[in-house]
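To start, I am sharing the structure in question, which I have written as structure tokens.
A single protein chain has been omitted; all remaining protein chains appear in their positions.
Chain lettering (A, B, C, D and E) follows the sequence in which the chains are written, and residue indices restart at 1 in each chain.
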Amino acid sequence: MLNNNPLVRRIVRLALEEDIGTGDATTEAVVPEGTRAAARVVAKAPGVLAGGPVAAMVLEEVDRGIAFEQVVPEGAEVAAGDVVMRASGDARALLVAERTLLDFVMRLGGVATATRRFAARLAGCKTVLLDTRKTTPGLRVLEKYATRIGGARNHRMSLAGGVLVKNNHLALVGDLKDAIRRAKSDSPSLCRVEVEVRTMEEVKRAIEAGADVLLLDHMTREEVREVIDYCNWKVKVEVSGNVTPDAAAAVAEVGPDFVSAGAVTHSAPWMDFAMYLERIEG
Amino acid sequence: MLNNNPLVRRIVRLALEEDIGTGDATTEAVVPEGTRAAARVVAKAPGVLAGGPVAAMVLEEVDRGIAFEQVVPEGAEVAAGDVVMRASGDARALLVAERTLLDFVMRLGGVATATRRFAARLAGCKTVLLDTRKTTPGLRVLEKYATRIGGARNHRMSLAGGVLVKNNHLALVGDLKDAIRRAKSDSPSLCRVEVEVRTMEEVKRAIEAGADVLLLDHMTREEVREVIDYCNWKVKVEVSGNVTPDAAAAVAEVGPDFVSAGAVTHSAPWMDFAMYLERIEG
Amino acid sequence: MLNNNPLVRRIVRLALEEDIGTGDATTEAVVPEGTRAAARVVAKAPGVLAGGPVAAMVLEEVDRGIAFEQVVPEGAEVAAGDVVMRASGDARALLVAERTLLDFVMRLGGVATATRRFAARLAGCKTVLLDTRKTTPGLRVLEKYATRIGGARNHRMSLAGGVLVKNNHLALVGDLKDAIRRAKSDSPSLCRVEVEVRTMEEVKRAIEAGADVLLLDHMTREEVREVIDYCNWKVKVEVSGNVTPDAAAAVAEVGPDFVSAGAVTHSAPWMDFAMYLERIEG
Amino acid sequence: MLNNNPLVRRIVRLALEEDIGTGDATTEAVVPEGTRAAARVVAKAPGVLAGGPVAAMVLEEVDRGIAFEQVVPEGAEVAAGDVVMRASGDARALLVAERTLLDFVMRLGGVATATRRFAARLAGCKTVLLDTRKTTPGLRVLEKYATRIGGARNHRMSLAGGVLVKNNHLALVGDLKDAIRRAKSDSPSLCRVEVEVRTMEEVKRAIEAGADVLLLDHMTREEVREVIDYCNWKVKVEVSGNVTPDAAAAVAEVGPDFVSAGAVTHSAPWMDFAMYLERIEG
Amino acid sequence: MLNNNPLVRRIVRLALEEDIGTGDATTEAVVPEGTRAAARVVAKAPGVLAGGPVAAMVLEEVDRGIAFEQVVPEGAEVAAGDVVMRASGDARALLVAERTLLDFVMRLGGVATATRRFAARLAGCKTVLLDTRKTTPGLRVLEKYATRIGGARNHRMSLAGGVLVKNNHLALVGDLKDAIRRAKSDSPSLCRVEVEVRTMEEVKRAIEAGADVLLLDHMTREEVREVIDYCNWKVKVEVSGNVTPDAAAAVAEVGPDFVSAGAVTHSAPWMDFAMYLERIEG
Partner (left out) sequence: MLNNNPLVRRIVRLALEEDIGTGDATTEAVVPEGTRAAARVVAKAPGVLAGGPVAAMVLEEVDRGIAFEQVVPEGAEVAAGDVVMRASGDARALLVAERTLLDFVMRLGGVATATRRFAARLAGCKTVLLDTRKTTPGLRVLEKYATRIGGARNHRMSLAGGVLVKNNHLALVGDLKDAIRRAKSDSPSLCRVEVEVRTMEEVKRAIEAGADVLLLDHMTREEVREVIDYCNWKVKVEVSGNVTPDAAAAVAEVGPDFVSAGAVTHSAPWMDFAMYLERIEG
């Protein structure tokens, strides 16, 4: 679905514009027009592959004549040295696209890998790992695609994709129940209403007002357990707040529906890839 | 200079478009029109602040009527709990801008902090830390601004910002000296010509052909020393290749002009910030 | 919130670009530079005002120096002859903006009026009027704003704003329950899951699979009543299908949560407005 | 010619961006990658087909691999149940495009149908039906294409497409003759000069000053006849002003060159279409 | 009116993007943040000033805080050394804007000057100088503004701004009269219809078919006189075809309504300007 998404195409174009600028000074001077090449993208460290369709889009934006093949499927665990993609065509175009292509694939592979590692800690629980909106500006759709590849479920994709009444809203409007009621009557009918709660009292009031999901931020495991018992599965429960994999695994034992972790996007180190070219006849 | 840069404005707009989409479902339902608020941005972990001008631009794009003040200067070391920025104005606008603003500031603070820590390991050497083009797609100008804030010098900003003949070029055109000569005669006259070299033989040929800078990728410290001795300061020497701070400090002792490190951008964890709102009368 | 929305700004800009093109041939030739004018926007027929913030944005895009005042609030019922907005400033700019401003306000007033009239037929029922995605391409956010002004609640704002499994999906994937289960596990966690059902058998299967909302398309009032009885308020029920105000009022008596009507957007005639200018001294 | 028009492509892209946003939550979750489908677009009510080339452009923007065929030609009268277009290819892409495609075709069919019905009332007269600039913002080129399909002639396409001195201009510059003279000497040489006149005195002055076309707004049929007699075919005459088909037919008997009607665009109800998908093997 | 024109704003933005790219490497390194400066734009050769509003727009796009004053009015004849504009504000912003501002003003001054010189040769004749569509891609609106400043009248501004049936059309459709008739019935009603004619026979046929303007391309002065006599002022006559000022003056004696000259745009050398900065206190 990445191919169909206009936001993805726009970040691909912006990325190419910022890297190409007035032109590739090196390639233009050094590589003769008409030279043709074969390229392979190779993993330099183990991890989870994500971003092949974006690599294809980068190449297509630079030159529609480039042939592209994704050798390893999205979401596969790859080892250092594995060839994951191949492309061939105009050598200058491949050189122009190289860094942008790699920067996307390295970033998305990093996110997918970090998510896979995190999600593995929740294996066997009913608790589902969610991502957050703490994503790199401009790469929201891509990074949330990578978290899905890694095994998380998306929380909301944007401010338009659901209702989440947070402390900052409550600080402005005062009454929790009133806020929830307005959220339930005035937001789009296909949005769920989630509310950030800090105390058992707020939990009760939120449920009375009709919240669909409770967001427990920075609660202890015991507090989480107490909320879940109170909710008795009528309302969904999400736990967040600087959740590490270890902390997530611990809290998952008490059975929240979701734990959400910004770290799988905002602190995922990139997965290393390189592109190697060789000359071919045309 | 970020304010003047059209590429920066475009990523700010794209980031807002992807987060706002068809509108902020929560704020629109919950927060009455005309509500006014004061916001403070607070560091939740220690680090180096970078990105205040981008925060200002995010707010300005959402609502020109918001007042903004950067309390702590760019590049300052901040502690957890420090208030670094303040803003006030329309509460709905502040809520709409919140996540995008924080995502920029967290990312750039992360890069600045990682760079500062890395550069600290080179303190006292003549060797200068360079960044790379391994930056998040669309954020090149911003992330390279953050590395400067952190204490690095920029390598080239884009494919248009200098000539770097890499192995992929050489794989296509064959002769190193011929490639360098063409680079020197056919590229813009204000670009330096840097060449990636792997052997002492290539070092010699590169210098004969007139290279301005040599890029030593994955050489040992002893090999680097040998190259530097040979160059005798007539040609600049850059060392790269999965350089960690420790490895960089070690190689710096033999005196290259530059070490370059992709890690300061591609693997910098974000620096944590939060925004807190309170209602004010307007 | 329209002011903050990038999609709104883009359609405003596109509308101005298509009307201005290479320039206003008349005004440029006829009206001397520096002429100043006061403008009033006057309703030529009764209806519900909507779109003042867009009028302001049109003027701001043409000339930031124009003063604008909305005399009558959004959502007010106005009579023929009522002055609803005033603006003053550079006369050429006002002439350049006139048609685009009016075209937005006439369209949005038309939608708000049609919605208000439709919603009035449901007064006193618990059934809420929903809009649809049958909106003019490019004006989605604006037209759905106008339906809210008119008294409807928004259904989903876009393909990203909720899950609605329709007949076309079911034609492709076969099993209703399997489709709903995948929708519930793989879509963003803050999206509700709605399913289009045609028979009582499908109603039962949809509820078993966990659907949040049922969409009853082209069912008779008796069939709707039967579904509602079966659901017993555990699942929400929406009725759609060429619903006229009369048909909606009739079906509302049996108590669905929602009726949705495309007609309030796709077949709303425009509300007529004119702009009158007079010369003022500067 | 729609295919060549950049304004058309921009509204198509904007329409897709607003509907797709961060992605189609339903399709992505429910329809497996690689599913293929055949789609048919079917009229659900009688009317005049317009917009096939836009439907093709919508599909092409979503996925270049979709095959498209327009079964019924532009401008044909179709009956409820008629299949008017067929497409086949990636099922997810077809689902993503569905609503946007239909919204364009329904709007343009509505305009073409309303125009055809209006123009039919003028059959047999020399009077030609003109459209106006009262078109939906962003859809000017498309809606004026649809009025042509329906049998109208375009008035001016934009502020750049001709000179029309209206009352608002005259309110600012005072003298009618002076305004016309400046319009004739300072506007592009291939623009005709039309002037809105309200009295016989103004008619005389406009003709003396060299107006090419007179716009009679809200004149009675007798007044129109008097103007036409006076003009004696030396100057063209256009009648406007809330002209209904009946009123237009009546005034056409006295022989104006043109009647113009905003209603064919601003108050045309949409023509109903649906898209039906079925699964095919790839 | 330049300020209101979206096409002008787009070329200004594109020009700044291409010159700024990833940032002004010199200014950023050399000029400290916060430095303030006063700038004056000085003519380095005599000519006709045009483009002040564009200069203002360039500065505004770079930094809204810069104060700008146009010292000499548009269209004034200036001498070498004349200060024509002044600006003051952030020194870095002024340096970033300098080249783009000058490139616009030099280009537009060049066009205005060439036009003024050409038009002077027609002084005293009734023949009006027209420009053409041979303008620099992207600068159409600006260059045609400059020809007006220089004393020409605009021909059509774009393909949408009038009908001109040229030899290439006739080569495709065969019959001249048929082409004109279709042009008269199917084009927007406020467009004049001009036809390129090469022989007296074509002149007659064009007039019979109702052409509004005849375009005589590469006819001798005697042939032009013969056409004008034949037309007897009922149809307007335009003479074109590599018209130099001398040739234009000669042909003007026989009295065509218009001569058109591409040279005033496509071969106008730039008018030289420089910008000088000095430091001021803030």
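Definition applied: a residue touches a chain if its C-beta (ideal position, glycine included) is under 8 Å from a C-beta of that chain, and two chains touch if they have at least 3 such contacts.
The structure presented is a predicted model; accordingly, all values stated were derived computationally and were not measured.
The chain not shown here makes contact, within the complete complex, with A, B, C, D, E. For the chain missing from the display, the contacting residue among D:G161, D:P188 or D:P256 is D:G161, taking the whole complex into account.
Only one residue in the set B:P46, B:P188, B:G241 or B:G255 touches the chain that does not appear here, and it is B:P188. Check E:A25, E:A67 or E:V83 against the missing chain and you find that the one touching it is E:A25.
For subunit B, the residues touching the absent chain in the complete assembly are 128, 130, 148, 153-158, 160-164, 185-192, 194, 213, 236, 238, 258. Hidden from this view is one chain, which touches subunit E at 7, 10-12, 14-15, 17-32, 35, 37, 91, 95-96, 98-100, 102-104, 106-107, 110, 133-141, 157-166, 168-169, 171-173, 179, 182-183, 185-188, 191, 266-267, 269-270, 275-279. By the touch rule set out above, subunit A reaches the unshown chain at residues 13, 16-17, 20-25, 27-28, 62-63, 92-93, 96.
What we mean here is this: only the chains that are shown with their structure count from here on.
Each step here moves to a touching chain, and the least such steps from subunit A to subunit D number 1.
A count of contacting C-beta pairs for C-D and for C-E identifies C-D as the more extensively joined pair.
As a whole-number value, the distance joining the C-alpha centres of subunit A and subunit E reads 50 Å.
Note: centroid distance subunit D to subunit E, computed from Cα atoms, is 31 Å. Looking at subunit D, one finds that residues 17-18, 20-25, 27-28, 96, 157-158, 160-164, 185-188, 191 touch two or more other chains. Interchain contacts join each chain to each other chain, per the touch definition above.
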